[in-house]
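All protein chains but one are shown at their positions in the complex.
Going in written order, the chains are labelled A, B and C, and every chain counts its residues from 1.
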Amino acid sequence: MSQFDFLKPKSRQIEFEQFDDRILTFVLERERSFLTCISCGGCTATCSAGNLTSFNIRKIGLSLRRGSINDLSDEIQKCMFCGKCTLVCPRDINIRNVVLLIKKRIAQLESEKTL
Amino acid sequence: MTEKRNIAIIGAGIAGQEAASVLAGLGYKVTLLEKQERMGGMLNKWSKLFPDFSSSQQILDTVQVSANKNLSVICNADISSITKENGRFELSDNSSLKVYADLVLLATGYNLFDATLKEEYGYGVFENVITSVDFEKVHKSGKKLTTLLGKEPRRVAIIHCVGSRDAKSGNTYCSKVCCITGVKQAIEVTRMWPDCEVFNFYMDLRLYGSKYDSLYLEAQKHHKVQFIRGRLSEISERQDKGLQLKAEDTLQGRPLRMNADIVILLVGMEACEQNADLCRNNTLDLDENRFFKSKNIHYARNISTQPGIFMAGSCICPMSVNETLESSRSAAFLVDKSFRSVQVEE
Amino acid sequence: MRTLMQRLGEDVRLKEGLHACMSCGICTAVCPAAEYFEYDPRSIVVTVQSGNEAKIRKLIESDTIWMCGQCMSCKPRCPRNNCPGLIISVLRRVSQETGAFVKSRLGRQQYLILKTIGTNILETGYCVFPASVVPETHPEQGDVWRWIYQNKEAVYERVGANLDKEGPGAMRKIDRENLNELERIFAESGGNSFFSTIVKFSRAYAKESGFTDADGEPDMEKYTDFLLNEDNDEK
Partner (left out) sequence: MENIISIPFLVGMAYLFIVLIFRCIKWIAGLSKFDKIRLLKSITGRRLFQSIKETFMEALLHRKIFRKNPVLGYMHMSLAFGWFLLIVVGHLETMMAEHSMFVPFHKAVFFRYYESSGDFYLSGFFAFFMDLLLLFVLSGLMFAIVKRFRKKLFGLRRTTRLKSGDKIALTSLWLIFPLRLLAESTSAAVYHNGGFLTSGVGFVIDFIGNPAILYYPLWVAYSLSLGFFFAALPNSRYMHIPTEVVFIFMRNAGIRLKKQNDSYTDVQVFSCSRCGICLDKCQLSVAGIDDSQSVYLLKNIRNKNLSDEKLFNCQMCGRCQIDCPVGIETIELRTVQRIESTRDYNSSYDYLIQEIATKADVVYFAGCMTHLTPRVISSMKKIFATVGEGVWFMDEVKAPCCGRPLMLAGQYEAARKLIENNSRMILDSGAHTLVVSCPICYKVFKEDYKLPDVEVVFHAQYIDALIASGRLMVDAIGLRMVYHDPCELGRGMGMYEAPRRLLGRMGEVVHMKDEKEYAYCCGGSLGNIKITEDERKLLRNQALVAYESYSPDVLVTACPKCKKTFAAGRKMKVLDVVEVVAGAILAEKPQKVENPLAEQDVDALAFAPDMTCNL
């Protein structure tokens, strides 16, 4: 009885004040269409990678917009870049470019060793 | 004095008929032009109306124009041009028909989105994929909805926003009435088949009207209709002609695969293709969604950008039946008012 | 065989707690448990609403339903007058009745709770009685409690309590007559059979998991020990 669940008050709440916008700002500056996502999930439903694994492109976008970028680096690697998401998006978001920009920003942050 | 004033109304759906009745009753000479063989327009395709399941036939009967010396009806008149000469409008179709009027009221209504354009949803490819209009046809016939093989459906999926709010279909606006139609049809399916599971796939539920939300509540409480927030990406067909749907359950945050026996696509409302023809040769304008543009969307919704041309019903934007009727009465009032103010000036 | 959904539906609390959910999420927003655990009352309600047997079975066999603190904060806030807290009560009951609770770590702790609170109330008339909160089995209570426990006679006397003694006052000894009455209430209201159901399934699980004595009968001492030390982080 080494640990007690109730003694581990690590909050699951999304802390909006701890917003990490380093990737989001980078993406938005370069791909304005990303602003218009309504989280309909069409991209995730059609996603080639998402049909094979737990990869969820909508959630990645959502995490960015919520300023939480933990685990993003590993998750985004699963994308196969096939472009189906872009083809079904009802809001004409250039999702492939969003993925490319996220990868670029992650590569930048990793080289600065700040991720 | 007003007897000499001629009004041409294009479209004898419920909007055109309602306005024609009101204006003829006020003593104007009204010519009602309908491109199809019979009047009633799109409502002919509907069986029951939301939110009260009243019969659409009842509405059609109520608004039907009655014989009146001030009113003449011309069917099979597909008006393709409006020009103004010597202060009068000349309306003509592709043949020899010409109608002259002092004032024109557009009640051209809407078109249904062609679901075959959304190829990934399989309409026209997989027989068990139907549209909301197909469902209305079945319902109106009094038969029960069955699969292609004539079997009772165990599960029906209703897809919202087909051809609406979809840049890929070229329509970025909301058709407004599909959500509530989806709820209504879900209830109708469960009334046909109490054991059938019905799922509605939606992006946002836009149940804007009075009594609509209570229908939503009723669908959940009494009919066990389920709602999944997620946009359908594609449908494929199984060996047994059953359908497999792919969507994301966005609230659970996981992709979802579901088998369904029948899929109903809630097709959206589009502006008529002929609208562009009518805009030629005058200053009539279309808005960004190809519907007729209002002079002002708040206080002059029925007034077009061309003086002397008024609008009623869903040629302005997607509307429900009750909004359409209100819109056409409002248009009739503005038409009457414009004649009066012209006479004061004279 | 009744389906799980039927079992749930028989409980008046479900009728009270579930009308129709529209997934607005206000229950999760206000839920204190959701802040700290992988716990989401909204999705529990959605699962129950779906009526999907497999999903409901998974739910009653999971840790999830035991995370609710039954504070019922969700009830006054729901725009559709649902009460996830009540739905969870029903899920817990069905989990206990069907033995599904032994499938999850938090569920198995039903046995510990029965052994402590259940025993306490029938034997002492109190759910929590100072003498039963032994520091050895409740290390989380810390050093202050250990000192109070060791000096409980003096401490309780000092605050004016009549700890475990005849006569009036706080923490007094409940007399036999009242305890008998309590026992009758438990027998009449189904409390006892409820306890025995938990014991029955726990014993079966203990046996299945190899906590047995020389005769191959379940050894509940060993099992209790196992429950006390079951790793929190094995999830």
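Assume contacts are C-beta pairs under 8 Å (C-beta built on N, C-alpha and C of every residue); 3 or more make two chains touch, one makes a residue touch a chain.
Since the structure is predicted, the reported quantities are computational estimates derived from the model, not experimental observations.
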What are the shown chains that the left-out chain touches? A, B
Among listed residues A:R22, A:R66 or A:K104, the absent chain is touched only by A:K104
Of the residues B:E18, B:D102 or B:E234, which one touches the chain left out of the display? B:E234
Candidate in contact with the missing chain, chosen from B:I7, B:L23, B:L49 or B:V73: B:V73
Subunit B residues touching the omitted chain (full complex): 34, 37-40, 44-45, 65-67, 71, 73-75, 112, 114, 116-117, 119-120, 122-126, 133-134, 137, 140, 167-170, 234-237
Missing-partner contacts on subunit A, residue numbers: 30, 33, 46, 48-49, 51-53, 73-74, 77-84, 87-88, 92, 94, 96-97, 100, 103-104, 106-107, 110-111
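We take it that only the chains that are shown with their structure count from here on.
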Measuring from the mean C-alpha position of subunit B to the mean C-alpha position of subunit C, what distance in angstrom results? 56
Where in subunit A do residues touch two or more other chains at once? none
Subunit B residues counted as touching two or more neighbouring chains: 229
Quick one: which bits of subunit A touch subunit C in the complex? Just the residue numbers, please. 1-5, 7-13
Help me check something: in the complex, which residues belonging to subunit B touch subunit A? 120, 161, 165-168, 203-204, 229-234, 246-250, 253-256
Residues on subunit B engaged by subunit C in the complex (per definition of touch): 205, 216-217, 220-221, 224, 226-227, 229, 251-252
